[in-house]
Each structure stands twice: as structure tokens, then as C-alpha cells.
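The complex is shown incomplete by one protein chain, all other protein chains being positioned as in the whole.
We just call them A, B and C in the order they show up, numbering each chain from 1.
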Amino acid sequence: MVQMPVYIGKRLLVAIPTLLIISIFVFSLQKLLPGDPIMAMAGEERDPAVLEQLREKYHLNDPIPLQYVRWLGGVAQGDLGVSLRTNQPVLELIGQKLPVTIQLAIMSMFFAVIIGVPMGILAAVKKNTILDYIANLVALSGLSVPNFWLGIMLILLISVNLGWLPASGFESIFVDPVRSIQTMLMPSFVLGTGLAATLMRHTRSAMLGVLSSDYIRTARAKGLSPREVILSHSFRNALLPVVTLSALLFGELLAGAVLTEQIFTVPGFGKLIVDAVFNRDYAVVQGVVMCTAVGFIVMNLAADILYVLLNPRLRATL
Amino acid sequence: MSAVSQTAVPAKRESSRAWRKLKANRSSVAGFIIIIFFVALAALAPVLPIPDPVATSWSAIRKAPSAAHWLGTDDLGRDILSRMIWGAQASLMAGVFSVAIAVAIGVPFGILAGYFGGWVDLIISRITEALLAMPFLIMAIALAAFLGPSLTNAMIAIGLSAMPIFVRLTRGQVLAVKQEDFVEGARSVGLGHLDIMLRYILPNVTAPIIVQATLTVATAIIAEASLSFLGLGQQPPAASWGSMLNVAKNFLTQAPWMAMWPGIAIFLVVIGFNLLGDGLRDALDPREN
Amino acid sequence: MTAEPILSVRNLTTAFRVDGEWKPVVRNVSFDIRPGETLAIVGESGSGKSVTSLSIMRLLAKDASRIEGQVLLNGRDLLSLSEKEMRAVRGNEVSMIFQEPMTSLNPIFTIGRQISEVLTRHKGMSATDARAETIRMLEKVRIPNAASRFDEYPHQFSGGMRQRVMIAMALASRPKLLIADEPTTALDVTIQGQILDLIKTLQEEEGMSVLFITHDMGVVAEIADRTVVMFRGDAVESGATEQIFHRGQHPYTRALLSAVPRLGSMEGQAVPLRFPIVDTVTGITTEPQPSRTMLERDAPILKVENLVTRFPVRSGLFSRQTGSIHAVENVSFDLKQGETLALVGESGCGKSTTGRSVMRLIEPTSGDIQLDGQNVRELGSSQLQRMRKSIQMIFQDPFSSLNPRMSVGQAIAEPFLKHGMGNAVQAKQKTADLLERVGLSASMMSRYPHEFSGGQRQRIAIARALSLDPKVIVADESVSALDVSIKAQVCNLLLDLQEQLDLAFLFISHDMAVVERVSHRVAVMYLGEIVEIGPRAAVFENPQHPYTRKLMSAVPVPDPSRRGIRRGLMEDELKSPVRPMGYQPPRREYREVSAGHIVQVA
């Protein structure tokens, strides 16, 4: 346990080159993507003088490496630049969108966990029975339905035909919690089902692995009931890989959020970044991708730490 | 009394055993049948007695399914059944080729990283990690935007985005296989790195890669649909299921069948690949031998 | 011994479903265990002995197995009980311990919890009472500082200690019957001795019956009152242990016994001696042939001086090296052509690392290795590949030592072709020749490894090693994983090949009895160092170093008349070879006992 800070420190050190590589990737997009951001933002109104002046203002005429160094310097001081499109500081934009996406993520995870984990356990315990097949089929369906399609269908059914839930929009949870959850129900359900499928399958295979292990045989040889064997001896062990997976799911979640937020007009990260890519709002793209990457790395780290905390062997040998 | 007589020699090969297991798994057979069905449709598209998928008809715009047009017509009066069949080509190709790209790049790098370790591993792993930290679809969108919207470019984008998964998987497998005595044995008889990688490591890491590839085909088909949905995939007048959905979403209330069929087709094919992938996983899993 | 049996197994038949067909793996097995008695079921892999024990406990997967017959525990048929009633039997009336102490305990629960669970479950004890009782049990199985170790996790225990925990757990509910399924197979020989002693002691104290499952005749002789011999699913012979050992009727029993290496059976024998081989069907015995006397040579083919191999241990934020594993420490020996030098010692003593260091599969830290006149440590990578022609290796696990994706013929021919020793035709000829030489048929060339049994695979591995006409072969635990009858055959093969090809073997093994049979000279390793080295007879008949003596006395002797004798082994374990940075290994002094027999004294 004494070693935990060292472990975290080590992981963070390793994250630095990863983040640098990501920053180079995103920055080179600026060079790679065709289309002039200034033109894109000008739209119909293209006054060459104004365009030139804007290019100067945002240093877009400088060589990319110089721009990169300048940007990196800013990032080091917590300045991610300003959106070309709205002049808003990127950090502020992120501050606006992050809570939305976090709420979406948490609610989706909630759906994923309450659906995926029990189903996974059931499928593993009832391996090769009809229950297993049904659980598998449900999970596969979750994986196989395109998110955006399910989203559109739900809007049509639940909002338009039945009028049960708002079709889109967003309300901060701090302002109107009820409406906030209402508006997020469908998007998080859509996102959650896909994740639930993945979660279910991993829970199942982790459970199967544990159930066939020697120590479960020992537990059964001790005369423990199936309930004790499954919930106490097996599930906690099976939880370990599932926890790690959840961090990876976070990345999947963000990717899924891109389209889901588009469909449900949830003003989160996904929507922000798609719009930014299409508008060539590079400062936003760079800022958001970096932020996402940091989030992903932090989630991974958190999952690994949790893994260690749940696993006595690693806890000691860290 | 020779050593030979000690045990009855199993006559069948490992591969045929895997094949038998696969055949015994009903759901993977179902998956296989679904895939074969769509592959056959796609392959037979040019010879099937179906209307030209790009032939427009002003008199038959957005007609509901009927005897003349079994699955109805689209916003330009084109026969949806025909477009579905031709679209199957695009969607299946998108799935298979993008995974082929991912495998072709990811596996060699994974082998290099796993086999050599050290600096090679460090660099490859860091880059892989960086790629993984960027959400799949966001990368694909950026790449597709970079390359320009087209089916080929969408496939490249999806392939490149899926590549890190294969690097990571292969690397992990190589690390495991490297522990096997036969690899050390190969070194001890004086084989070079290339020989060991190609003849000792690669053949022994293929099973999980095949499984992952099958499952990734499913993901890639959805990814192509997603990119097409954003207008970055198959371009008109050619059809892919995703681009059909992209158009259909504007006519959801007027012509729901336009969205229904491609949605169902994507669902079926994806579930087919998933079922097959699961079946392969079970069949190739050495633990269950 | 006339009391009613505790357990009475009648016509037990267990079948597994394989690809939709029911395939019996245990057929019509019957035996009784009386109170206080130990019954051993002995057999080689695949004989159905473990399945028998799992069938008794009904621990096999329900949908994939079918059990028929009767299992009477105190007259009650366990096979007819409901699952719920059966749970009250498991861990309560009948307990079980398993082969793998490393994986048989749940890694995320403390050992205290895992033991007291039995007590709260079966005896209705309160948590406090269960804790007290658990600590008593831990003391009973001789775990030092039992109370303080209650809250520790399995990984904090060594293999031997874990097996004690398992035993404590099994005995916590004071069962009438203990089923021990190969409980010592995964343990080092000194630890095995301790555990066997412990089981014997506990059995006397508690008066329970034991069903002991093992493949090791030495262990059988030590522990069992009566013995059942199983062969391919059938109980071929049963009776009092003495009777089985001395008057075994079934050819298989005799084959098994003849193949068992016995420590001390080589007294007065100067050179290695082949195992006698009994045909498992006919019972015809082939008399053992001694190896021919070694030719006198002056120059050793392999000379190792002051070999040191260490692995860095890193920790901290920047992974700085904070210590080293001193795997091989100042090891020197030489090996002449036609000679077998055995490196013996327990797991972790550095014997395998020594073998790999000599071949430079692992880079040694320092020292000098002369192979056939070449300085191995100075070779460049291409020279190294060429050097490997003259020294080859055979590995322990026959299932992992061959590339499963390459046919046997390809595998054997590959080194020959790679080193440009001939063309494809010659390679094929050579492969056929080698296969015949190792007792296989040339027609098997196109088959793949999984089509062969373990013993056959090991023969293939040997053929492959021979394809380069090496002078030295490092055999790393090459017979350890084999069943006893196969082991004997492979040992004989190695001796044949040595004679024919004048090979030098560096024979790495933990099996003292096998070593005694096959080696000319023996080096005993402990914590990375050679503590005693000398001619086989000198070391075995006049062991000097305390560790050598301990090792010798721990080896189970397949002689039932010696049953009941306790070794009185000290209950300590192998120490760790991890040293801090800047650690200076002490200077060692050696003493020559007799010609070539050298012992470490300090």
C-alpha cells in the first residue's frame, strides 16, 4: 500500500509520452485536413482582407511546428486557445460540455451495469441452457443495433407517437433534476444497451473462467451453497476483469456519444467535436481530443487502481 | 513394445476438431448461414433479376412495398430491394476490407512489439495507447474527413482506427507464446528472429486474431454505417446500407420502410458476424479442448 | 481392520460426454475404506483416479458427466442424495484437498475466512468461535504464528504452507474421510516429505480415513495401508500395499513397479544403469543393461568457470534497480564427452538458469564458458547461432516444446536445413533416421505434435536436438513431466543415445532417484550455488553437505516396510535469492572429500 503513490506516479509518467503523441496526431490533423478553417467559418461571407486578418490573428500562417510549440506552451499553462468559430476559450467550452457528457456517461453506465452484469452472471451460471442463449441473444442484439438507428426509432416511438419523453434537449441536473434525467433517459439507454452487451459478455466469460477454477472447486468441496459459491466466491473474482473493461468501455462510450449526442442533440463532447471537425475549428478539436484522451487515461488508471485494490495479491506486491 | 503402441494416436487434426466444434455450435452455424446468405446476395447482385439500383423513376417515388417493388422504393423512385442487394456489397466490403487493413498493419507491429520488447515495444505500445485513447469514431471521422468522403476512404479510416486493437491483441498473444518452450527451442537450434517470428510465433497467435477479426468485421460494418450516416461513407448514387439510412432519416415518417430495411440488414449481418465470432472463439479456445 | 467400512464404492462407472457421445473414463471400480485406514489409488495420467475421487464427491459438471454405481458413506448412498443433502456431506463428513495449492485457495479472501467458513457453514459456529477454532487448526497443521496469519491472503503463503492451509480447511469439520488428490505432486521433495508426515500425524490424532490419490509409488509405499492400482479406467489390482509391492500380479502393476526409480538401488554400481522394462500386457521383463564405462578423456568438452547470472529487481517511480536475483552464483563445473553431469536441487535453486546461461539463452553476468574450444561468452550473434550446433537443449514440458503448427518432420529437419548441413533430400533422410533412432517410425514425419502422446513428443524433441549432431545436450527436467513407465523408457533412450553418439549430458533434475540412475557425476545446487559436486556414487553414498543430506532423506522410498518412519524434517523453506544492491556474496571455501568429490564448507 505504501507503494501506491509510486505506482500512480509511474503510470502518470508513462502517460506523458502518450499524451505528447496524441497531441502531435491531433495537431497534424490541421495540416492534413483539407479545407481552410477560416474559409469554413466565413461561410458565405468571404472578404479576403478579413480572412487574411483572421489568419494572422490565429497565427494560421505560421509553420505548423511553430504553431504546435506555441499551443503546447499554452496547454502547459492551462490555456487551450479559443474557438475559431465563437471566440470562446476552449477550456470554457470544455467546462460547459464536460458535465453533460459525464452525466450521460454515468447514466449510460448505470443502464449498462444493471442490465449487463446480472445477465452475464446468469448466462455463466446457466451456461448452455436456454437462459444462457437468451441472455446472449439479447446482448448480441444490443451490440448489433446501430446506435443512431435505435435512437431515431426511440424518438419516433417514445417522443413522437407516445409523447412520454422529450425528444431532445438538455437541462443541467443542478437546475431541474427531473427534467435533466428525463432528457437523458433515451440517449443514455441507447448508449447503455451497447455497453451492456459488451459488459454482459465479459462478465459471462470472466464468471466462466472463475467458475472453472480450482478454488471454486474447493469452495464446492467445502459444501457451500451455489449462492455462496456464485455471489461470494465467484463474482468478486470475476469483477476484477470487468472493472478493467469498464475503463475501456469509457472510450467506447465517448465514441458512441458522438452519434447519440448528434441524434438527441445533447450538447456534450461528442457533438462539440463532430461540429468542430466539420467546421475545422482546430483549437476545439485539439482541446477536446486531448481532454478525452486524458479522461481515457485517467479512467484506465482509476480502473487499474481499483483492480489493485480489489486484488489482495497486487495490493501487497505493487 | 515400442513407444508407438502406448497411446492410441488421435487421427484427426486440430483444425478439423475446431471445425467439428464450430459445426456443433448451433448459433454459430446460424451466424454463418446469415453471412453466407448476404455474401451470396452481394456476389450474385449482377446476375440477379433485379432492377438497376441507380435507375430513378419519377413516377414511383417513395412507394411502399408492393408486388412491383418488394421492399418499396426510395426518394428517387429506386428499387430498395435492388439497392439493398448492391448495398450488401459495399457494407460487407467495408467490414472485411477495413479489418484486413487493420490486421495487415496491426499484426506485424504487434508481433514486433511483443517479440523484441524493449525500445521497439515501448515506442509501438505508446503509439498504440495514444491511438486507443482517441475514441474510435472520432478518429474515423477525422480520417474520413481528411481523406475525403468515399467508401474506400471510409474503409481506410475504419481500418486504421481499428488497427491498435490488433496491435495490442497480437502483442499480448506473442508475449504468451514467447514463454512457450518451443520458441526457446527455436532459438536454441540457432534460428534467426525472422524465422522464429514467421514460423513459430505467427501461426500460434492466429486463432485469437481470427476471432477478433470476425468480431471487428461486425464493428466495422456499424462504423461504416455511422460514417455514412454522417455523410462520410459510400457516396451516391451507389448504395451502402449506412448511406441508405442517411437518406432515409429524412423520410422517417413519410417512408419508414426506407429506414427499416437497411437497419434490419445491418442488424442481421452484424449479429451474424458476432455469432460466428463467438462460435470461433469457443471452437478455437484451447481451454475447452 | 475388520470394522465396517466408512466408504464403500461399488461398481462406480463414470462417463463423460464427448462430442455428444458418452465415453466411460472410470469402469466398474469398487473398493472399501475402513475407519482409520489409508487407501491409495495409484495410476498414471488418464487412469481415471482423479475422476473417481471427484465422482465420490459429486463435483463433476452435471450436464457433461454421468455417474453410476454406488458410493456408500457409512451405508448411505451419496449418489442418491439430493444436491442439498450432498452439500451437508461435502466439507463436513468428507473433505478434500487438491494437487495445486497455488490455485486451490480463493485469492481474494483471507485464509482465515476460508477456513472458518467451513465451521460456520457446517458446525453453526459463531464468527468468534470459528476464528478461535480456525487458529487452533492452523496451529495443528504447524503453521507458525497461526493467530497473526489468520488475516493474511493466500499469496502471502508459500506452496507448502498453502497446502497446510488446505489441510486445515479440510480437517476443520473433523471429517470421517479425507480425500487427498495428489496433494504433494506440485511440491518440492523436502516440502512433500513434510506434508506427508503431517498427514500421517493428523490421521493418527484424528482417527480419520484417508483416500490418497497419487501417481508416485514412493508416496504409496510411505502412506497407504492398502492400494488400488488403476489403469485406463479400470481398477486392475487391489490389496494390502505390501502385497501389491512384493507380489503384484497384474503385468501393469509390475511394469509400474519396475519403472519406479529407487534411491539407493545403485549401490555398488559404477556406471549408469538402464531401467528394467516390463511389458504392461504380457508382463515380460527386460533385464536392465548397464551403460558402458566412460572413456577416459583429458580435455572437457564444456568447461564452466565462476559463472554468475543475476536478474535486476526494479522498483520505485523511475524503476531504478534496487537489487538483484542471484540466480546463479559463482558456479564452476566441467563436462567430458560421453559423460552425464546432473544438476540437482529444488525449484528456484538456479539449476535451469545455469543450463540456459551455458547456452546463452540467458546472458550470464560474468564467468567463463568454454565449449569445444570456443569461448561462448565472446561469440557474436552469427557465431552464436553456429555454436548452437554443438550444444542442444531438451525441455521439460513435452506439450510446449514443439511448435503445434509445424509437422514433426519439418520440426526435425528445420535446424539441419537452416544450418546448411544438407539439402532437402538429405534432411528427409536424416529425419527418418532420427525418428527410428528415438524409437518412432519414419512414417510419422507428416504428423503434427498433438497427434502424439507426451512420451512420444519427448522423443521427437530429442530427435530434433540430435539433428545437428551436437556434442553436448542440456536436458532440463526432460523426464520430470512424464509418467513413471514412460520416464523409464526415455531415460533408457537417453542412455542408448549417449552410448551410440558419445554425447555429453548436462542433466538438470529435481528427481534424485532418476539422477542416481542416469548420471556419472552429480552437482547439488542450493540458492544459486553448487554446494556439493562429485562422482555419483560418492555424493549419494557419502553425502557431506547438510542440504544434500536433507534432500536425500526427503525422497520417498518405494518400500512399504519403511512406512510409518518419520523423517523429522525441519519445517523451513527455500530461502530467497533476492539481494539488495551492493550485496557481496560471501567467499566460499570448499573441501575435497575424495577424488573429485568437493563440498562447500562455508
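Assume a contact is a pair of C-beta atoms (placed from the backbone, for glycine too) under 8 Å apart; a residue touches a chain by one contact, two chains touch by 3 or more.
We take it that contacts and distances are computed from a predicted model.
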Absent chain [UniProt protein name; select from "ABC transporter substrate-binding protein", "Dihydroorotate dehydrogenase", "Sulfurtransferase complex subunit TusB" or "Hydrogenase-4 component B / Formate hydrogenlyase subunit 3"]: "ABC transporter substrate-binding protein"
Contact set of the excluded chain (shown chains only): A, B
Contacting the left-out chain in the complete assembly, out of A:40, A:113 or A:248: A:40
Absent-chain contact - pick from A:25, A:170 or A:296: A:170
Candidate in contact with the missing chain, chosen from B:51, B:65, B:149 or B:172: B:149
Option from A:5, A:63, A:95 or A:226 whose C-beta touches the chain left out: A:95
Hidden partner chain, residues of chain A it touches: 33-37, 39-50, 53-54, 57, 85-88, 91-93, 95-99, 152, 155-156, 159-160, 163, 166-170, 172, 174-175, 262-265, 267, 271-272, 275, 278-280
Residue ranges of chain B at the interface with the undisplayed chain: 54-56, 58, 61, 75-76, 145, 148-150, 231-232, 235-237, 246-247, 249-254
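To be clear about the criterion, only the chains that are shown with their structure count from here on.
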Centre distance in Å when chain A and chain B are each reduced to the mean of their C-alpha atoms: 23
Where chain A and chain C are represented by their mean Cα positions, the distance between them in whole Å: 49
Chain B-chain C separation of Cα centroids, rounded to whole Å: 46
For chain B, residues contacting two or more additional chains: none
Residues of chain C touching chain A in the complex: 57, 59, 63, 87-92, 95-96, 98, 100, 103-109, 117-118, 121-122, 153, 155-156, 166, 169, 315-319
For the chain B and chain C complex, residues of the former touching the latter: 1-4, 6-7, 9-11, 13-14, 20, 24, 180-182, 184-192, 195, 199-200, 203-204
Chain B partner contacts - residues on chain C that touch it in the complex: 19-20, 277, 279, 356, 359, 361, 384-389, 392-393, 395-397, 400-406, 414-415, 418-419, 439-441, 444, 447-448, 450-453, 455-456, 459, 461, 464-465, 467-468, 486, 489
